[in-house]
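Structure in structure tokens, see below.
Omission of a single protein chain aside, the complex is shown with its protein chains in their original locations.
Our next item is chain A:
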Amino acid sequence: MRVSITMVVLALVTATTFWGADDFFPFAPFKMYSFSKELDGWAGSTRVEAVNEEGERFSLTERITGFRRAELEGQKGRFIDDPELLRFIAEAYENTNPEKPEIVTVEIIERRYRLEDGHQTGEVIEVVEATWTREDDA
């Protein structure tokens, strides 16, 4: 009985490693930093910026929204397809900081570093990947 529990756990871990995806948590491929990064190409770093009612621009960090950068990157495709969803990040910020001025614009920005042969070349570009602006002018 107990040996079979061990075997089942092992089998599930093995199976999800070969065929599974993150979706099968707690059994999942242990893929921390498992992607190959090109030695020549762009290494990207994503962030979210917001503009509030008073025109101040700032970064929407995990600390002030409860929403992590990695989560943003995980759902980035969704946000690019439907920028309207960025409103919920603004909502998370407003729930966390009810006393602060409200947000009118949210942007996803990716900063890309150029690599050549694994070295930074110093070339950096920034791309705005998705934008949402509040429309109700009440």
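By our rule, contacts are C-beta pairs under 8 Å (C-beta built on N, C-alpha and C of every residue); 3 or more make two chains touch, one makes a residue touch a chain; residues count from 1.
Note that in this section contacts and distances are computed from a predicted model.
Asker: Of the candidate names "HTTM domain-containing protein", "Extracellular solute-binding protein", "Selenide, water dikinase" or "Aspartate carbamoyltransferase", which one corresponds to the UniProt protein name of the undepicted chain?
Answerer: "HTTM domain-containing protein"
Asker: Please identify, in ascending order, the residues of chain A that touch the omitted chain?
Answerer: Considering the whole complex, chain A reaches the absent chain at 2-3, 5-6, 9-10, 13-14, 17-18, 22-39, 41, 43, 45, 62-63, 65-68, 70-75, 85, 88-89, 91-92, 95-96, 113, 115, 117-120.
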